[in-house]
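Let me begin by handing over the structure; questions about it come next.
Complex shown without one protein chain; remaining protein chains in place.
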Amino acid sequence: MDFYFSQFLTGLAGAASLFLVASGLSIIFGVTRIVNFAHGAFYMAGAYIAWSLTERLEGAVGFWGGLVIAAIAVAALGALVEIVLLRRIYHAPELFQLLATFGVTLVFQDLAVMIWGPEDLVGRRAPGLRGAVDVFGQAIPAYDLFLIVLGPTVLGLLWLLFHKTRFGVLVRAATQDRDMVAALGVNQKWLFTAVFALGVFLAALGGALQLPRGGVNHAMDLQIIVEVFVVVVVGGLGSVPGAFVAALLVSELNAFGILVLPQVSLVLVFLVMAVVLVIRPFGLFGRPEGPARASVSATVRPWQPLGTSGRVLAVAAIAAAACLPLVAGNYILAVGSELLIFALFAASLQFIMSTGGLVSFGHAAYFGLGAYGAALVTKAFGLPMLGGIASGVALASIGAVVFGWFCVRLTGVYLAMLTLAFAQIAWSVAFQWTAVTGGDNGILGVWPDGWASRPGAFYWLCLTAAALGIAALRVVVFSPFGFAMRALRDSPLRSEAIGIDRKRTQWTAFVIAGAAAGLAGALFAYLKGSVFPDTLGIPTSVDGLVMVLLGGVETVSGAVIGAILFRALTIFLMSYTDASKLVLGLLIIVLVVAFPRGVVGTLSGLLARLGARPSATPAMAGSGQARGGTP
Amino acid sequence: MDTRRTILTGMALGAGMAALPALAQQGEIKIGEINSYSGLPAFTEPYRKGLQLAAEEVNAKGGVLGKKLVVITKDDAGKPADAVTAANELVSRDEVAMIAGAFFSNVGLALADYAKQKKIFYLAGEPLTDAMVWSSGNRYTFRLRPSNYMQAAMLAEEAAKLPAKKWATIAPNYEYGQSAVKVFKELLSKKRPDIEWVGEQWPPQGKIDAGPVVQAIAALKPDAILNVTFGPDLIKLVREGNTRGLFKGRSVVSFLTGEPEYMDPLKDETPEGWLVTGYPWNNVKTPEHEAFLKAYQAKFNDYPRLGSIVGYSLVNAAAAIIQKAGSTDTEKMIEAARGISFDTPFGKATFRAIDQQSTLGAFVGKTGVKDGKGVMVDPVYRDGADYLPSDDEVKKMRPQD
């Protein structure tokens, strides 16, 4: 019994630090509607700066003062990021904000290594709280007791702030209705900046408070961010008490879960989230989001299929690509195959996102399932490659059937987070279930059959699959079913009123996108000869999103160009620099701010403007497709 | 600020090496090296210095086969798939004689499989997994560092001498942690059938929630604990364990904790009396190591980590193999490498013909604190050759060519 009580206390202490970070994220979302991926980066910055300060400042005052000063400094940094970057993108679709803040995270990661060095740092212990306190015969660290008190204290202070001060009343008003606050004559800009700084302060304080519990390292941002997302989503976006309850729930379930099933930690939080979201689609304390904003901006220019010149161009491009093996060496062919595979992957994501309006933050799930499906069948039954590819597509489709069934019950950010959760669950299974998946050591020896083993032949296979896959996706976009998807994206209300079945339509769309991503994943397995859990990981999902963004979210198939550019760039960067994250992060930020329509979107916009001038017809140019260039 | 300069040096080195192929000359033999430079700088920077030092020494002595030895390094960002891309580039574009490197086991395995498929010589450095040379072994892959099994065997030998009967384990929940626990349990139980395994904890790698884990282990009241966590997880585990008194009166056996990479961050909180494998860089008094240490410190103004040893030995091994083969033909190199003996700062090591694992060993000792820093007390070098299973067992595990 004593043991269970102390385990409970330990869980409470864990909940406190989680709550600090999560409440900050929730407050920021409540007012600005920004899902701040960089929250983990601020958390890490808080820890690093606090480390530097506490190493230099003496005594108890120096230590605690150092933590607070660090949090304030990071809050100022957060305010700067808000003013310089976020102000420009408040009205952009949420995907852009997620990506921009992800870019900030990448930049922070490389900067942290450059400033503080690559090695793990160990924090000082808290003066006065070094030892343990005997609670019913169990030693509980004094610092844990401090955290246990701190959590509810911060919750109480936040309550006072929001209910007893003018600032707080404005924040709450803004959480309910942003435009109303503007109407009250409040300077909305500075309110947002202040709220963002407050949220960042809480994150940085959460990070600084980690010092006595262990160390600081340059991976701690991503370690916490996913968990914090889960807590905020479970609690209900924008709800501080929700974040508190959810942090408690997650921490206690973990503390007791590992007693029953020690392996459970990794998937537990995601299982909790999936269960909560299925029962309560807006989290425990969340309110339904207003239909305020599309996840992906709806283009005002109706899409058109390729015109004659566009088709000629597309065929010419494919023909030119088909000639590559005649001139290029093995390395270029392998890179070319990879570009084609990612073009298909990105096109499948664009299909679900741009056409269906469903932002998937876990599209890697289908890519990875495709790869694993192919690898498992190849190893277990020795099927030839085409059989393996078919199995990959089948496994990815099954995954999409299962995940999609849950996901279409949600909308907006909640949907994005649930897709992320499913991808993480799939990743955890692959990572931990060593007996079947080989775990981290993956599955080896998944090489193409003899007829496709030469790089040139395999390249042709990839070209065929990518061309057919992307063409098929385009056909669906312009089919009656594609019309129904776009209708649901534009106006779920009107769609239901004219008899369109939202869930089934979007579910089917999930499966189509999943199958296409699975095809890409299966080819990827044969290209690399092996499959590892990272094909299912968050970075793979984010890569896909960046490709779509780079190509242009508002286009039909801009992602194809986006994928080729992005993948080529990363391969190049990795080959020539160790600071690839810094460069990539900056690239993403610049893209979001300066070229929100992507490469293809921007180009076709220019062409459309040129083409439209003489005839003065309103933007009839096909989005990014060659018709835009036809005068 | 020392670290910052190190990185800049490292980057310059990387860029310089990457730029070299453009000027590729007839008089060069190239080795393509792939590692997680952007993902794990704390490990790969000392390693890269080891590579650099060895390459300079080899070239100062006239290179290999009368040609200059060039090491081209590529980043894999910690992803096996990207490592394969890099290998492709090195093999097809840079036409390297062999590929080498990797830190993570999965990257190593991906490269080994690539090597087998493309019939390229692969000299693995750091990856620990036993699969590299046994269950997934192939004739193109040679591995330098003492494997998971070898480290487990060294630790189990000492652990068997402890009076402890009830054992609990803490290991990160992925292939490395799982197989480390499995091998250690097997070897220790074989030596000590009286031992009872009372429980295990499997925190997620890099995300340990140390409080509950420590508490859960303490509740089992074991006599001894096997730890496989490392890095940030280890720091948190040690701190929680110290505060909660988990380690008091208990023996702890811990993988890799004596390596400077893992021990140095712990500083004065390094737990005392843990039985560990590692590398006591300032306490190895052999002539080979003294020479290495002197050269390393003179060149980099920094002390070597275990990664430096691996990087240094890797280049030495590669040079010896090519020299003996008399050419960069893959088959000739494989023939030459089997049974070859080469220099390392720990003395001579050999690539076994039977499984192509090197006999490079490790130091076993106890942890202690000296001048506010973690050190290994009474370290003893264990030759890897003594901690490998019998040839019959190896033959059973390893697919035949």
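First chain written, first letter: the chains are A and B, and each begins at residue 1.
By our rule, a contact is a pair of C-beta atoms (placed from the backbone, for glycine too) under 8 Å apart; a residue touches a chain by one contact, two chains touch by 3 or more.
The working rule: contacts and distances are computed from a predicted model.
Name of the non-displayed chain as stated in its UniProt record, restricted to "Amino acid/amide ABC transporter ATP-binding protein 1 (HAAT family)", "Gluconate 2-dehydrogenase subunit 3-like protein", "Na(+)/H(+) antiporter subunit B" or "Aspartyl/glutamyl-tRNA(Asn/Gln) amidotransferase subunit B": "Amino acid/amide ABC transporter ATP-binding protein 1 (HAAT family)". Among the displayed chains, contact with the absent chain in the complete complex occurs for A. One of A:A76, A:I115 or A:I500 touches the chain omitted from the figure, and that residue is A:I500. When the omitted chain is restored, the residue from A:L261, A:V475, A:V590 or A:L610 that touches it is A:V475.
By the touch criterion stated above, the residues of chain A touching the omitted chain are 298-303, 305, 475-476, 478-484, 486-487, 489-491, 493-494, 496-502, 505, 508, 512, 618-620.
By our rule, only the chains that are shown with their structure count from here on.
For this pair, chain A with chain B, the centres built from the Cα atoms lie 33 Å apart.
Those residues of chain A lying in contact with chain B across their complex are 3, 6-7, 10-11, 13-14, 113-122, 125, 130-132, 138-141, 143-144, 212-215, 217, 219-220, 223, 227, 251, 254-255, 258-259, 262-263, 265-266, 329-332, 334-335, 338, 431-432, 434, 438-442, 444-445, 447, 524, 528-530, 532, 534-535, 539, 571, 574-581. Touching chain A in their complex are the following residues of chain B: 2-4, 6-7, 10-11, 14-15, 18, 37-38, 40-42, 45, 74-77, 79-82, 84-86, 88-89, 91-93, 104-106, 109-110, 112-114, 116-117, 129, 131, 136, 173-176, 178, 200-204, 206-207, 209-213, 215-216, 219, 231-232, 235-236, 239-240, 243-245, 264-267, 269.
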